[in-house]
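Rather than the whole complex, this shows some of its chains in their spots.
Each chain carries a letter (A, B, C and D) given by its place in the written order, and its residues are counted from 1.
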Amino acid sequence: MERTFMKGNEAIGEAAIRAGCRLYFGYPITPQNELLEYMAAHLPEAGGVFLQSESELAGISMLYGAVAAGKRAMISSSSPGISLMQEGLSFLASAELPGVIVNITRGGPGLGRITPAQSDYLQATKGGGHGDYNLIVLAPSSVQEMADLTTLAFELADKYRNPAMLLGDGIIGQMMETVTLPPAMDQGESKPWAATGCEGRERNLILSAPYTDQELMELNMRLQAKYARIKAAEQRAECEQMEDAEYGIVAFGISARLALAAVDDLRADGVKVGLIRPITLWPFPENAFRAYPKVRGYLVVEMNEGQMVQDVRLTVSDMVNGRVPGAAPTIRFLGHGGGYVPTATEIRERVMELARLLREAVGASEAVGAVRTASASGSVPAEGGRRTA
Amino acid sequence: MAATGTVIISTEYCKGCGLCVHACAHGALAMGRKINNAGYAVVELAAPEKCNGCTSCAVMCPEVALEIHRRG
Amino acid sequence: MTDKVVFRKPQCLTDKAFLYCPGCSHGIAHRLVAEAIDELGIRGRTVCVSSIGCSVRCWRNFDLDVVQGAHGRGLAVATGLKRALPDKVVFTYQGDGDLAAIGMAETVHAAARGEAITVIFVNNAVFGATGGQMAPTTLVGQKTTTYPKGRDPGHVGMPIKVSEMLAQLPATAYIAREALSSPKHVLAAKKAVRRAFEVQLAGGGFAMVELLAACPINLKLPPVDALKWVEENMVRYYPLGELKSPPAAPPARAAGGTGVGATGGEGAGGRTCAGGGCQ
Amino acid sequence: MKREYKIAGFGGQGILFLGQVLAYAGMQSGLESCWIPSYGPEMRGGTANCQVVLSDRRVRSPLVYNPDVALIFNKPSLERFSPDVKPGGIVVLVSDLIDTSPGRSDIAVYAVPAKSLADAAGEPATLNMVVAGALLAVDPLLRREDVEAAIWKVTPPHRQRMVAVNLRALDQGVDWVRAHPAEGTTGAENAANAAGAVGVVGMAKGAR
């Protein structure tokens, strides 16, 4: 196990090579070019193929071809380039092909800027392409995880024959940190379904469209059954100081680092707060929330206008059912789109505000029996807190 | 004129497009009246004696419905 | 007196009937590809990339490993495959809408990179699968559902001569155009298809055969007339023959072909069918 | 233990390199370390800055809003970043490129004529290493041997001949600070002195 100091983007590249990735396709776009360039420099050394594609559109189809051939392969881009891949992602999902896709998100919408952002959460998790499908979506929050989750992405992709996406942001891509690199693996199990020429076996077909209407229904059933399996087995989250927490911060990726700093500060002040950091964004780690039924309020922190908060609300609203009435946690949101990065101070203040609110609500409920009025606007980004300077 | 070739027609593949009839310079083929299960009127070797096995019909058949044998 | 089978269905076609309309040229094109693979004995190491068009389900008929990607991206998918499997034979089978409309960038770039892929380009001058809309290859004046008065070059330009365009790129190794309109032309096409595979087997670069084809249903012509239309109209605009052939290899046939070296440049013209007289 | 750095100046002054050297040296000495550049194409030849965090446990926020240490290479950066330095923190500034001061009395300011020193040594590109040396002299957190190892590591293979040059510059910085062990003064005074290429060093009390 090698300890070194690396850029996040490069750690993905190195981990991919060690995970047996043998083909990489990419088209330049900031802030992920270091990954492209790392692969350009190092993949050929490892006996792999680096090919700069003429576009993201071509690139995602090259990936489709390479993984159809049974190889571990990867593509990376940033937001606008990922949008161009949406048809291709839907095709990978329908053909059940295990490619790995990296999105080092930047500020949008449109051309936007190369500021860090987490505004592609919904695109990644709810299906930016057409049809009912899901990518496995992993969200690293350190350079170490850039490496570790890359390895995991290749493994899960192969295990489920499903495309897997690594969703990072500009900061984490550009950042250097100490990292322990995983050992080199082989290319995963051989893939009997791959299209490699049918010598000595039945022919293999990699199809995106089934032949009959009924088969398309069946494909969808098969996919949904697979997604249910993935949901059951692959939820991942890191929970920090949640055991006794009254309040939980929910944040992924780089936001979670800032949230953790806020947790430290708040704990120092005696506030019982913890952090739930989803690592798998899809499947969303619902179980992590279920494990802490005593949490009275959540603050969701994102570098967007309120995306993951929808999944938190869906998860929590599920929990409400069947519970003692009146115990549903309040959900508040802190975040903005276009390059906003929360500060630990802001997060701390918003948690205190939440705590105050809930104290008052308890008082009020004792008086009039009504609770949680304050959380009704959970989906609407709260006023204030926007860092425009 | 003695036939030096013959055509075996897979009638279930034939779609009655008539390209083989047109391709046969010897007038050996003709569209028939028989309708196959797919609903198409299929071709017939109407004048077997005229066939010299030149394969022109088969070369043009989009359904690969024709097999050609040659004698001699 | 012996009885010899002089023509039979190639082995690498399955038993399934084609799904094409009566008289559609896709069937002939499929057969030529299958014959070339049979003759070269490469079935076990060949992968087909289908396009999205009427031939989207060619996997039913080609008894091969087949990969079906997105519309227009056949050459990108094939690039991924071939780079992953440099020792295997990879070919795309693409329609003119697929290859030359939505797929133009992938086509030009795969050709420019000289991907060692064989391309079977079935140009029927129309979007068949979607019901007869204009293609980049639709002839001037040809009526389609999107230009019901016929293609007007003042509005949408002249049909694109894809083969000429790609022949100009230095990294293309073999570019030929034939018509599936008469036995004579089909036999020429057969040679060209085979040659396009041979070039790949010889380690050459990008090899493409453009096959002028009929879509009777959308031409709204009986099959025989549709092929006549191909010969009288398409062949006039799209001259036949080899536009480019690897200099080292012997010219595949005498007529028309002009080898163009690695520096690029358009082939010198090729044959033009004498307007239906070939039949 | 946590030490947060901000390093800022013009593009081309070796800002990012210097940051990486500090980060790498931190890792050499067993700390967790984290470095973030200002990234992006817009500011070609414009300003450049980076932030470094060293910590004895997993780094929380990699973003530095209130550095313990600021290494400042031009005037706009001084104006932008020096107000955010933690009380008791350190500013090292390149005195011969900056004619103002942070104007704070709660931090230690070291005005080092690094440009003159580097130029005098015939290696203008080592400006950043002179500053690194100055820091070494005033903040004992990082050891010289770790910084030396870091320089070896961060320098790309084809430029390894620069290592020796950089190490010499490092020592120049150390030496100059040791040779000017004056008390901390305000930046304005430093700047005035720097104009005459004579720096005044303030030894911070609070900075460890």
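Here are some notes:
Convention: contacts are C-beta pairs under 8 Å (C-beta built on N, C-alpha and C of every residue); 3 or more make two chains touch, one makes a residue touch a chain.
This one's a predicted model, so the numbers in the text were calculated from it and none came from an experiment.
Stoichiometry of the complete assembly recorded in this file, written with the chain labels shown: A x2, B x2, C x2, D x2.
By our rule, only the chains that are shown with their structure count from here on.
Counting C-beta pairs in contact, the pair that comes out ahead of the other among A-C and A-D is A-C. Centroids of chain A and chain C (each the mean of its C-alpha atoms) stand 43 Å apart. Chain A and chain D, compared by their mean Cα positions, are separated by 36 Å. Centre-to-centre spacing of chain A and chain B amounts to 62 Å, using the average Cα coordinate of each chain. For chain C, residues touching at least two other chains: there are none. For chain B, the set of residues touching two or more other chains is empty. Of all residues in chain C, those touching chain B in their complex are 1-10, 13, 17-18, 20-28, 30-31, 182-183, 186-187, 216, 222-224, 227, 279. Chain B makes touch with chain C in their complex at residues 5, 12-13, 15-19, 22-23, 38, 40, 53, 55-56, 58-64, 66-72. Interface residues of chain D facing chain A in the complex, by the touch rule stated above, are 20, 23-24, 27, 32-37, 39-41, 58-63, 65, 153.
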